[in-house]
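Note that one protein chain is taken out, while the other chains of the complex remain in position.
Labels run A, B and C following the written order; every chain starts at residue 1.
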Amino acid sequence: MARLPRKNDTASITARQEALHLDGAVTGIDLEPYAKAAESITGAAVIPVSVAQLRIELGRYDLSDAGEVVETGRELEDVVVPLAHTEGSLTASLQRGARAVEESGGFRTHVVADRITRASCFVCRDAGDALTLAGWVEGHVDEMRAWLQSADIPELSRFAVLREAKTHVVGPMCHVLWRFTTGDAVGANMMTRNAYALNMAYVVPNAPVAIERSLLEANMGGDKKPSFEYFQSGHGKTVIAEAMLTDDAIRRVLRTSADDLAELAWAGTHGAVASGMQSVAFTPASAIAAVFAATGQDLGMVGTSSMAHGTERRVEGGLHAAIRFPGLEVGTIGGGTTLPTAREWLALMGCDGAGKVYRFAQIVAAAALALEISASSAMATAGSENFFRAHFERGGLR
Amino acid sequence: MARLPRKNDTASITARQEALHLDGAVTGIDLEPYAKAAESITGAAVIPVSVAQLRIELGRYDLSDAGEVVETGRELEDVVVPLAHTEGSLTASLQRGARAVEESGGFRTHVVADRITRASCFVCRDAGDALTLAGWVEGHVDEMRAWLQSADIPELSRFAVLREAKTHVVGPMCHVLWRFTTGDAVGANMMTRNAYALNMAYVVPNAPVAIERSLLEANMGGDKKPSFEYFQSGHGKTVIAEAMLTDDAIRRVLRTSADDLAELAWAGTHGAVASGMQSVAFTPASAIAAVFAATGQDLGMVGTSSMAHGTERRVEGGLHAAIRFPGLEVGTIGGGTTLPTAREWLALMGCDGAGKVYRFAQIVAAAALALEISASSAMATAGSENFFRAHFERGGLR
Amino acid sequence: MARLPRKNDTASITARQEALHLDGAVTGIDLEPYAKAAESITGAAVIPVSVAQLRIELGRYDLSDAGEVVETGRELEDVVVPLAHTEGSLTASLQRGARAVEESGGFRTHVVADRITRASCFVCRDAGDALTLAGWVEGHVDEMRAWLQSADIPELSRFAVLREAKTHVVGPMCHVLWRFTTGDAVGANMMTRNAYALNMAYVVPNAPVAIERSLLEANMGGDKKPSFEYFQSGHGKTVIAEAMLTDDAIRRVLRTSADDLAELAWAGTHGAVASGMQSVAFTPASAIAAVFAATGQDLGMVGTSSMAHGTERRVEGGLHAAIRFPGLEVGTIGGGTTLPTAREWLALMGCDGAGKVYRFAQIVAAAALALEISASSAMATAGSENFFRAHFERGGLR
Partner (left out) sequence: MARLPRKNDTASITARQEALHLDGAVTGIDLEPYAKAAESITGAAVIPVSVAQLRIELGRYDLSDAGEVVETGRELEDVVVPLAHTEGSLTASLQRGARAVEESGGFRTHVVADRITRASCFVCRDAGDALTLAGWVEGHVDEMRAWLQSADIPELSRFAVLREAKTHVVGPMCHVLWRFTTGDAVGANMMTRNAYALNMAYVVPNAPVAIERSLLEANMGGDKKPSFEYFQSGHGKTVIAEAMLTDDAIRRVLRTSADDLAELAWAGTHGAVASGMQSVAFTPASAIAAVFAATGQDLGMVGTSSMAHGTERRVEGGLHAAIRFPGLEVGTIGGGTTLPTAREWLALMGCDGAGKVYRFAQIVAAAALALEISASSAMATAGSENFFRAHFERGGLR
């Protein structure tokens, strides 16, 4: 096969389209706004976007100088959430869950923490040296943070602020989890730059022991790969969404009962254990993927951002339902969020641009909880009849 | 907030767009082809699609009557793969990996198995009853398969063929993993219908013990939730892609060495263990998500389909690299694959429509391996310099 | 340091004792019966053994020719269980749990399956070859079973019967899980002999592809190492113990309530998920270790045999409690069970010698459930007051 041209000028794009005989829907969209998004751009993919309405008590948050997420207020709002997907019944189901919560007083959401990690690895002569290095790294975090802020290296990002360095020595390897905050961007790229600079311009020259090999990433960083490390400690924004469903809303809107939901949660949690799920919830990835696709998030992060821990508890007068997302890797600036449709869908939620990432993370979590509640309710009825009906009646495309 | 209309007729769509003040890129696309894809369709999301060229020795496969995937031939082909994403350097990196493999003789891919599971749960009085039920279910699989094929129930799908039923008793719960083949569709919906019918019309009426509660799904089914169960046994198409990289291609194209790659693989595998990754590879989700988004696959399945086990081994004259995907949840018919841009991108690979799903699954696996090889190579250089360069120079959007 | 003699004749033993200045309790026991148990025997360890009384409805089981565990009857018995340990309150707590169950009608136990695995690995040229080998192995299990029974190789064991061979291909590796039954012995050693013979005398000479390297065990076998594979599929005897506790017994004997126990189970299961436990129960290892130490089981298997999945469910009139042990690696012949004190403690339970291993496995499971119930009850009271009291008042040695 002849090699296609690689550039994104109009002539190259057209040459690729012609060589590949593309002339339908995929080439009908003006690619100019996307020319810098990737190499060898040749067409587009279109995904329909539906919407759901949610009532959420959102927290307002600041990041303190010390890197803590601090709540400064709370407000009840109605938000319209865009969902890009082609799964029949998903939007209707999510909307049903949102309705039940609205009638119960609305979702409440909390941003718990904000950290993202690039994990490098320094291979030393032996474990003794690796331990010496680990101790030195942990003792120099303040110096390294200051160095990142002041060093005259143009590639460095001032937005990716080093917060902690967690070390883990195995054999002769000293793994270092560089933990950053990255503002309103997910920050994978800025983190990479700063971690690389730390490794090559700070650690390697100054280390108290010989480093045989320096690896920018050796799988402890959690980048697009689910792991227990980040299921627990978080990679991105750690968010909890919760709702106190009333018995009345459960019965009228969800057409089940709190007892049935609790029994399903019991069986489902044990099923999760029995099948070796690290992350226990019903179907968080459906909602996460739909919001991510609409808003220009990195779809390679759907799996990691969908790690979740859902709980349901029978309480007086209803059911408490909650979901913890340890690491929503979301941004409101940078990457795909700058592109036309993504920006517009973010704006619909009041989440476009700087200062909006905690708001956005909370909305994502609430949308996912809405779907959890509704999908669980369908499954909790006798024989899961309602779930079946939803798939049967609405799932025309599938 | 006033409730938006829910229908997908033109007036309702327009009403939603106006109520939400949407008037930019998201509403500029004709939504008519998407009206049945979801409820409350209101606009579109556009993702740019780039392309990469891969040389792959693809297997041809038939599904035997017994449900085994049987290889009937192999052919070396050049394939152009569409990648929908906005991550700078991803396409170029994947293409670089593909080039190195092409110069080494091309990828080889294998479809190993084909099963997808819906796991129901029957709650009994006690474990004794649950064990009796489990024995009964396992002893009636042939009867149940025949019943599904012949029962006069319009909701049943003839495409979802029951293959096995694996039971797992915990406490009073008898979990039943209904294992199906679903032809060229992913089959989530058809599987749901058939599993529901089995539960309600076959198991519950005929069971030798009292069933207190029947749940269509209780988290052992692997639907959009990564688990060890399916990391090992597979959910969708189990595919292995491999390549025998020559030392020459590694040096010239990948600018590293087989020894450096082997050393990185060693550190990366131990990093994966240390961080509790169930699934061990470098960045499979990036490629999976990109092909899925271009071709109308279910993006909620990016996490599960990205579960992978990658290996690299130093061999005489080069490096053997392979990746095992236990469960690629891909389809070439049904769901989002029927929509305009998806269909066109599938056609580019010769993967549109019936009889193409094994071909498609292999191409997805090869594309992911291309990226694994290239990303690893960037990381394996001294201090991972090349990886950093890629992020720095090309990652403009991030 | 001078090298000590290695033999177990009286002179060598005495020489070691003198060189090491051992002259107290450790040398006061006649070592003659232990001279073949290990190399360089030099003394003894003494562990006190306490006893608890349990009422259990035990199943009677046969192993069918096809390798299935078949129940042939059930009988309610009172059994005295020996517990070798030095943890204050453990025996009293276990006895309390047993009392509550006795007042509720007794434990019921079930042997679900019987398999133990030695997993070999054949490294091939590439994944294609490894897949060919995997298909060949799976297609020759009957021949290999027959060969093991008839081959004229003195090292082979006729007791270790090959049942299935599960293959798993990753990269160029063809892992083969040789699944055996081993009668009344745990069978590690006989399995090793037979697997080695299969590998070297059957697979390597007859394989349809070249095998570069043959490894008797490469970590898929589950030998003394907990893994999800065997948490689910089992390694040894898969046993479930259950009890239907009455509200009255819970209140009077356990001094808590079914609601409190259910609430603790809910929090504990979510705590297990949050901390990444593969195996979910409260304290099964305490009971397993105590019975193992008394009866000459392999203490290196305490961790694997303690993998467990416990459930509690509120039911009308009380609470259903159960625990599933996927792999109790227990024997009533061979290994340490032949030694004086072990044999005597096995005899106390009617579990010494051939034909007793399913009985013994059930008793172990029931003992562990007794402790689960009592320890949970102590923890479920307000602030876990009873648990604290037990540790405070009885834990004198700790």
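Assorted remarks:
By our rule, contacts are C-beta pairs under 8 Å (C-beta built on N, C-alpha and C of every residue); 3 or more make two chains touch, one makes a residue touch a chain.
Every value quoted in this text rests on a predicted model; they were computed, and no experiment measured them.
Considering C:V69, C:A100 or C:C121, the position touching the chain not shown turns out to be C:C121 (whole complex). Of the listed residues C:R60, C:R125, C:H140 or C:K225, the one in contact with the hidden chain in the full complex is C:K225.
Where chain A meets the omitted chain, the residues involved are 108, 110, 112, 126-128, 131, 168-173, 228-229, 232, 240, 242, 244, 276, 309-313, 320, 322, 324. For chain B, the residues touching the absent chain in the complete assembly are 228, 231-232, 266, 269-270, 272-276, 278, 280, 309, 311, 313.
FYI, only the chains that are shown with their structure count from here on.
Looking at which positions face the partner, chain A and chain C present mostly the same ones, since more than half of the interface numbers are shared. The distance from the centre of chain A to the centre of chain B, each centre being the mean of the chain's C-alpha atoms, comes to 19 Å.
Between chain B and chain C the centroid-to-centroid distance comes to 37 Å (mean Cα coordinates, whole Å).
Residues of chain C in contact with at least two other chains: 228, 232, 276, 309, 311, 313.
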